[in-house]
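To start, the structure itself, in structure tokens.
With one protein chain withheld, the remaining protein chains of the complex are depicted in position.
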Amino acid sequence: MVQDPRPTPELAPDEAAVGIDAGTDEFDFEPLWRVRLRLAWEGFKRNWALFSENKVGIIGLIIIGIFFVMAIGHPILMATLWSDKQNIYDPEIGYDAPVKTLLVVEEVTDPETQIDPERAKLFDASLKAEVGDTVNVPQQPAPPSLAHPLGTNPRGNDVLSQLMFSTKAAFMLGLVAALVTVLLATTIGSVAAYFGGITDTLLMRLADLVLLMPLIPILIVLSGMFQVNLVILGLIIGVLNGFGGTAIILKSQALSVKVKPFVEAARVAGGTNWHIIFRHIIPNVLPLSFLYMMFTVTEAIALEATLSFFGLLNVDMSWGLMIQIAQSEGYLLRFDTWWLIVPPGLAVTFLAAAFFLVGRAMDEVVNPRLRAR
Amino acid sequence: MTTTREKAGETGRVKPGESLIEVNHLTMDYKTKEGRVSAVSDVTFHLKAGDSLGLVGESGCGKTSVALTLLRLQASNAEITGGEILLGGVNLLDLSEEEMRLHRWSDISMVFQGAMNAWNPVYRIGEQIREALDLHWPVKLTHEQSRERIAELFELVGLPPEAMDRYPHEFSGGMRQRATIAMALSCNPQLIIADEPTTALDVIVQDQILKELKKVQAELGMSIIYISHDIAVIAEVTDHMGVMYAGKIVEYGGTDEIFATPRHPYAWLLLSSTPSITGPRRKLAPLVGEPPNLMKPPSGCRFHPRCPFATDQCAAEEPAMEDLGGGHLVACWNHEKVPVGLSETPKEDL
Partner (left out) sequence: MLGYISKRVAQMALLFVVFLTLLFLLLQAQPGDFASQFLDPRIPAANQELIRQRLGLDQGMWGQYWTYITNFFTGDLGTSFMRYPKTVWAVIVERIPRTMFLFTMATMLSYWMGFLSGKMLAWRRGGKLEYGITLGGVFLYTVFYPWFALMMIWLWAATLEIVPINQFLTPDFWLDSPFSATSVFTAMIWSSVLVVGGLLVVQTVAGRMKEYRTQVLLRRTGRVLVFGIFVWYWASSSMRPFAADITHHAVLPVVTLAFIAFAGVMLITRGSMLETLREDYILTARAKGVPDRIIRDKHAARNALLPVVTSFILGLAFIIGGGLVTETVFSWPGMGELLLTAVTSNDIPTAIGTLALIGALALIAHIVVDIVYLFLDPRIRVQG
């Protein structure tokens, strides 16, 4: 026998499970669920080893971890450190205008040229002061200080509190969108691949159609016509993704699973169509599904921020909305009030990037062709 | 472009009967994350111009690695740790990358294992052959001349000349393989390395192509190194052969002689496990066990874990190549113990 010395390819979890499955009746082997659990655990360890080789993926996970801490940190802070200052730190209605003491140095003779119009409204017209006096000016927006590590916004809200509070919204939206996407795309992809024929044609034409729909314009029109909140947005993104591109990709994966011997074996053994789809095809498509969950989260976060930025979403507070507030109050194209736009902008970017990086690292686990030689 | 051609001519062509290529103690490892894979270890063989040499061995024993190293096309993680490859007296391992490039195809060409994918899908077959001609033909050919040359080549390998204007996907597997051979012949190389050129084809096409190859080689007087795991194929086309096991050549000599009296236990088992259509019916001797993991090759003789003749010495010391006379070399401590003739057992029970 001429044998290949190279390591034999890993059995797909299903093949291995079927092999042991047959023995459980006669022998007193460990119960099936424990076998599955052990196989899953071993698979996880193996994949984790591959994943952790990729520094980029680890960086992504760390960033996600930091944001997660921020998300759960907010209610904790509200309950502890900020508990008696809710009226200051509440992300929506909190208000504070830290007072800054200024020394009057010069009399204004020509307000037109000497006072920049943005700052002019900081001053109380009734304020009477002579050169040499000190005056107390309430600042709004206020730069970072001990009480407000990231300053306050033009409405007097604490930026850090808003930033942390919005993290939860981002995670929730991402979760809804990703779950819906994966649920739909996996099912549709598997069903289309398994049944083929007219089912396949219809579903794939539908996917083509969805793919062609310009998502942002549609969401803009939708949010103009209906009240769109985070959950609805997550659902819409999930549905559009799940019927569209992700379904196409998962279908091609399901096709390659469909021709594996264990599917044929299950069919010969009399498995019903749905049994085969749910027991054999979907579990083998799932790794790729998880991968696309990551990319969906990236997309959802970016979309939410964009729509909020346009002021079209019905949300309490979100990163996009924070920038929108800065914009509507006229603090956009200037860098002296950087704390209004840089933190939320970076938050959106980093969290989206983190999920994208994790997705890419997972891609290398799932898709061996991409691995470094 | 002109410099290309002048330099390529420099090596000069080796006269028939003189030594064309000498591989001495070639050793090459692949560096991987898990460790070093010793894929080619102390490989030595010589080939005269006009001769043909077969390399045979199980899958994974390093045949392709040897072939690629001859062209210096080994994978990027490969490291040549010793030895030399002399082509007409020039050590290829000492050449610069650019000098080596000029030797490729004009002196040594190759028919790849799995030539199905050896063609770039977006260019016509003819264009791809013309690329080689443009790079290596001693004089610049006009469009008509190169088409003529390609037509000639196609005729040689039994393809209709019109086919040169087609794309690879319009060729059948057999046609593609013939075209691959035509391309390998295109610049009149001194040596062609054919790495399992027929494995993916059905038996009839395989046979036709082998015959074609043999005929062409005889006509054009070029040398050929023929690589296969199928010992019957080697018997058909080569004068000399080397049997490889786990990165080493364990037996080397005239093809007929090795077929008649294999001296290395591995070669003996390999021959015995090959069904013979013409010879007497016999039970196939079992080649038990698996080829070794080249990451940790066995100590001493690399074949000892599977060898029916192994002794304690085998595990401890590596046998050196021993000349049995007439250029028949073998690396085995116990080659006298190997029976003459194949492991014949009467056939009733089959």
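Per-chain residue numbering starts at 1, and chain names A and B are given in the order in which the chains are listed.
The rule is short, and it goes like this: a contact is a pair of C-beta atoms (placed from the backbone, for glycine too) under 8 Å apart; a residue touches a chain by one contact, two chains touch by 3 or more.
Remember, predicted model here, so these are calculated numbers, not experimental data.
Peer 1: Thinking of the whole complex, not just what is shown, which of B:63, B:136 or B:178 touches the missing chain?
Peer 2: Per the contact definition at the top, the residue touching the missing chain is B:136.
Peer 1: Could you tell which one of A:222, A:265 or A:366 touches the chain left off the display?
Peer 2: Of the listed residues, the one touching the omitted chain is A:222.
Peer 1: Please identify which residue in A:142, A:203 or A:305 touches the non-displayed chain.
Peer 2: A:305
Peer 1: Among B:27, B:52, B:69 or B:109, which one touches the chain that has been omitted from the display?
Peer 2: Missing-chain contact among the listed residues: B:109.
Peer 1: For the chain that got dropped from the picture, name the residues of chain B it touches.
Peer 2: Residues of chain B in touch with the missing chain: 71, 73, 101-106, 109-110, 112, 114-122, 131-132, 134-136, 142-144, 167, 169-170, 183.
Peer 1: Just the residue numbers, please: which parts of chain A touch the chain that's not shown?
Peer 2: 56, 205, 208-209, 211-218, 220-226, 245, 298, 302, 305-306, 309-312, 319-320, 323, 332-335, 341, 344-345, 348-349, 352-353, 356-357, 360, 369-370, 372
The rule is short, and it goes like this: only the chains that are shown with their structure count from here on.
Peer 1: Which integer distance in Å separates the CA centroid of chain A from that of chain B?
Peer 2: From the centre of chain A to the centre of chain B is 54 Å.
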